[in-house]
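The complex appears here without one of its protein chains, the remainder shown in place.
For reference, chains read A and B in written order, and residue numbers begin at 1 within each chain.
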Amino acid sequence: MTNILTLLYHELRLQIRQSAEWASLVLFFIIVIVLTPFALGPDPAILSRLAPGLIWIAALLMSLLSIDRLFVQDARDGTLDMLLTSPVPLELLAFVKVFAQILAMLGALVVIVFPAALLLGLKASVLPALIATFFLGIPTLGLLGGIAGAITIGLARNAALITLLLAPLFIPVLIFAVSACDAASMGAPYAQPLLFMAAIEALLLSAAPFIIAAALRGGQG
Amino acid sequence: MLKVQNLACRRTRRVVFREIELEAEPGMVWLVTGPNGSGKSSLLRVLAGILGPMEGKVTWQGEAIDADPAAHRARIHYIGHVDALKSALTVRETLAYWRALHGGPSVEDEQCLGPVGLAKLADRPVQNLSAGQKKRLSLARLALHDAPLWLLDEPLTSLDAAGRGMLGKMIDAHAAKGGIVIAATHDPFDLKGAQFLKMEAGR
Partner (left out) sequence: MKMMWKLISPPAFNRFADKALPLCAGGAVLAFAIGLYYALFNSPPDYQQGETVRIMYIHVPSAMIGMGIYVAMAAVAAIGFVSNPAMADIFCVAAAPVGAVFVALCLVTGSLWGEPTWGTWWVWDARLTSVLILFFLYCGYMALRHSFDDDFRGSRAGAILLLVGAVNIPIIKFSVKWWHTLHQGETFFRPGGPSIADSMLRPLLIMALGFCFYAALLVMLRMKTELLARRIERARDEE
């Protein structure tokens, strides 16, 4: 148990030390948000209504860009070989890695959602729902991203390929997240979509570490 | 102890080697030599259990290494030709990570940095180390935990004469304790009593 915590502590420390990479991802997120009024017009009513969807699209693109950090860097610098020859189960190591990435992503999002909400005029009553959808949706994106990163190990980096693999799988998360926010903005109860998101998250939490480990082992040779 | 029989390995449809035979008893040091592409790295990766062989088998005390992969991983030190270092960490933090990755009993930082001549650099960030110092740090792993089987892929790269001498001493000491070392190198490496396995050029 202390071992797991040490490993998690290590991964989190790495994430924090590499905060320059997160800074550019955060800027990317903000830029996507800033671009939307130019595409859709500055009408506050329209922007405010579309804000949850726009913020989620930006978060989704950001998480697609961050996948490269997961196992690709480790494969390049030899760390992956260490994981593969470690007596600690690979499932656990992979999970700790993805979990640290998810925490970093959530940390970044929870901070930058405020300026994004201000810029788009998101209703204050929607903000709790939006943040709840982050906590239930971002882990799902991170775990799916871990799977995609693991099965494309050893391929020339291809952001388009990863996007193609993941976009169909992200759709349910997007649907439930945005409809929860929409319900919140109308003052309606929004527990149902959140529960669906939690169910998907639970399914992936239980399966993804094994899938990722199998893919990492199969990616060798 | 370690026995390799009729081993063949394939990468991307190309057979890199076949009919490799090797037998290592406690205290033995094997040097795997051969030109680029002859499969030295692949052989070490098969022995480490990272790659599956196409044919043949690898056994440890008569038991196939893939029968209990976790047990096999606990008895090896595999050091690849890339250093597996994160430039954002310090030397000490790197050692702490390796400890957690291995899990077993380990020695103090200074005890394991001493033999590779890095004792004074324990708190330096890895990105400020020279290539030779990085190699030394990756070899410090050998002193961190006891593992009977060392698998070293090009351990001499970027090491100076003193570094090579130091590695030679570490290998001798390990063999004297009854350990097994299998090192792949295309540089000449002067080790007393080493056995040689010459790999043929790739097919």
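Convention: a contact is a pair of C-beta atoms (placed from the backbone, for glycine too) under 8 Å apart; a residue touches a chain by one contact, two chains touch by 3 or more.
Given the structure is predicted, the values throughout are model-derived calculations rather than measurements.
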| item | value |
| --- | --- |
| Touching the absent chain when the full complex is considered, from A:T36, A:T152 or A:S185 | A:T152 |
| Options A:L65, A:L165, A:C181 or A:A198, residue touching the unrepresented chain | A:L165 |
| Residues from chain A at the interface with the omitted partner, ascending | 144, 147, 151-152, 154-156, 158, 161, 164-165, 167-169, 171-172, 175-176, 179, 196, 200, 203, 207, 211, 214-215, 218-219, 221 |
| Residues of chain B (touch criterion as defined above) contacting the omitted chain | 11-15 |
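One rule holds in what follows: only the chains that are shown with their structure count from here on.
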| item | value |
| --- | --- |
| Cα-centroid distance, chain A relative to chain B, in whole angstrom | 36 |
| Chain A contact footprint on chain B (complex, rising order) | 9-11, 45, 48-52, 70, 73-74, 76, 78, 80-86, 88-89, 93, 96-104 |
| List of chain A residues in touch with chain B within their complex | 3, 6-7, 10, 13-14, 17-18, 76-79, 81-89, 93, 220-221 |
